[in-house]
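Before we start, here is the structure in question, set down as structure tokens.
What follows is an incomplete set of chains from the complex, kept in their original frame.
Letters A and B mark the chains in the order given here, with residues in each chain numbered from 1 onward.
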Amino acid sequence: MKKTLLLTSLALLVSAQASAQTWVLTNAEKGTDKGDWRITSQQLNLKGAPFSIEQKVLHGGKQEGSKIITLASENGLTIVLSPTRGMNLLHAQGFGVRLGWDSPVKEVVNPAFINLESRNGLGWLEGFNEMMVRCGYEWTGHPTTADGQLYTLHGKAGNTPASRVEVEVSESAPYEIRIRGLIKESTFKKADLQTMTELRYVPGSNSFSLHDVLTNHADYPHDYQIIYHSNFGKPILEEGARFIAPLANVSPFNDYAKGGMKAWNTYSAPTKDFDEMVFNLTPLADANQQTLAAVINKAGDKGAAIGFNVSQLPVLTMWKNTDTEKQGYVTGIEPGTSYAYPVTIEREQKRVKQLAPGASTQFDLTYTLLHSSEQVADVEKQVAAIQGDKQTQASDTPIAKE
Amino acid sequence: MKKTLLLTSLALLVSAQASAQTWVLTNAEKGTDKGDWRITSQQLNLKGAPFSIEQKVLHGGKQEGSKIITLASENGLTIVLSPTRGMNLLHAQGFGVRLGWDSPVKEVVNPAFINLESRNGLGWLEGFNEMMVRCGYEWTGHPTTADGQLYTLHGKAGNTPASRVEVEVSESAPYEIRIRGLIKESTFKKADLQTMTELRYVPGSNSFSLHDVLTNHADYPHDYQIIYHSNFGKPILEEGARFIAPLANVSPFNDYAKGGMKAWNTYSAPTKDFDEMVFNLTPLADANQQTLAAVINKAGDKGAAIGFNVSQLPVLTMWKNTDTEKQGYVTGIEPGTSYAYPVTIEREQKRVKQLAPGASTQFDLTYTLLHSSEQVADVEKQVAAIQGDKQTQASDTPIAKE
């Protein structure tokens, strides 16, 4: 009954609105949330590629009360994100490929059950299983104690429930879908950084994009850092898989990664005791400051590519966690303003950015699921074009010591 | 249908009870909570000033699951409090005046999302936006590490969900409303301090009062501290607004506040880089130990006054946070047993109180919203009467060094 009424009023909206329909799923200002909720392109009478968008409240274990939104495009991608966990992307799949990985953490952990300060600042690991986590914005990187406080691993945004969530569907073909979520890092005396995240997807396509606007709502300048921690495992990651990106230079994150410099951009099979190696990269970009990085499988017919802008995200971390499968066989492509060093080092080395009072900055990333050798070849071509005849400088010396 | 039944049984209650009707909204002993709930004076057939009392479960962001109770008196005050946040008062308004302020924290943050130990004991700031927070009772004041543990800023009561909440409406004119909430600080081996808080309000009036009874349920004596952290911004606070109270003495809380001693009791406009100054006051009182403190606007036709008893709350803190508006332009009038120093200093200086096993102590405060020059003048007269010809001793030396 209620549903019918809702649909009727939607129908009215359709005729009333010129460009797009919007559903507000969560509105902290009014104190409301739609809870379980669903729309389909069929209900909306849209003629394009069929899709559905569904919000679900999860139960069980430490995911009690966590919400997920599933955007399912019948012939395209199914993308799952979690408003409760900072609009992080859990995984995306389609065309026979999965973007994501298998963490020992299986639940969509509600931040209410996470103490980020536990394990000496590594509590974040108790919820980490996403394909993309926003690591920021108040700080990011490895934990450290500075200014008398514990800067916990990778900041708080990824464990902050969204204050406002809305879904927008364009009224005209190809019916682009936008899902927005507002992440507030607002603490009296400390910060008022607010990020309006946005995911855009055209039903049927093999790529989606993020358009996040970070605003400093305070009357004082405020530092910020961000790493878009994007993680891929099987079926893309495998023995012989490769990492590609146009690069000015590469260096090991620490002494352990030195040992992996020779073959830093190819992957081994799951390897016991490998643990993780991290490489610091400086991307090259085209005239518009656009660049991309990708991981592609051995056969070169599957992959994940991320396009980003180096004026927004100047540095790139490659995280190689090719340990055993149960340990989490995964690689990270992590465009950011910072490397993964503690904030103290990032400050010293001048990678911590600042926003003036009231100022905003934007981050645009495009994720493409590659599912054919043509698509992979095209990405390789783009990488080569940006690289041109420039050499990638490889250094064996980490730029910092934790 | 359910509602009709409820009203019928209420009607029976009305005739059955001699003095008042009571609704139990939350009862942890039985594991129950009414969730969204509402009554109105009309439903109750009360002839006085019309009112409604409503409980609402909030959603969105970090306020997911937080409850608020709104007591709305049509021609009087609308008072909003949160059972989830220790029965703290969010704000009160009426007669064209608002008691409250604008914190960068906008949500009614569920303590499940707050780690009081974060930021080296300043996690409390992630939820601070109330007009009145109870800072206590196990401890209060600035954070410190002592006895091997972190005493977090302003204790835990303000971030403790109420175990029992009940609403009582008198059956006879003027139909006084009482809202009670039980705050338990009960930890095996550590404390069993329980505070039955009570808000009283007569519909139509411009004042309300708190009557909190703190009981030590343990078999051992237990220390306690309390600060009633009461905070006022616009429209009362403005350039030229004044703080008034009958005082034996005033001194700066720390070296920074020394610089503000000259004009400590008048306020500036929002001032960049002002941050905060805190002043320690010793109130004078009348023969019944009653006193009052108020902040009044420049024109002297708006204000907030707090009446309290110095035998219960012997010291008074004035918090001047006249920084920019977005930073939180606000002043605090904070009657307490303690100043805001860490518990270690408060112990040394003998301001930490103790309750014998089974013993109770009470705190009574009256908040008045002043909305005319007559009311302001009357408060000024009361202050002057208590001050009499006694001088307020001003010292430039803080009584302690953090």
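By our rule, a residue touches a chain if its C-beta (ideal position, glycine included) is under 8 Å from a C-beta of that chain, and two chains touch if they have at least 3 such contacts.
Note that the structure is a prediction, hence the values are computed from the model and not measured.
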item	value
Copy number across the full structure, from 2 displayed chains	3
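Keep this in mind: only the chains that are shown with their structure count from here on.
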item	value
Inter-chain centre distance, chain A versus chain B - centres from mean C-alpha coordinates, in Å	42
Contacting residues of chain B [partner chain A, same complex]	56-65, 68, 103-107, 110, 112-113, 115, 117-120, 122, 125-126, 128-129, 272, 323-328
Residues on chain A engaged by chain B in the complex (per definition of touch)	26-33, 65, 84, 111-112, 115-117, 148-150, 152, 160-164, 182, 184, 186-190, 192, 217-220, 357
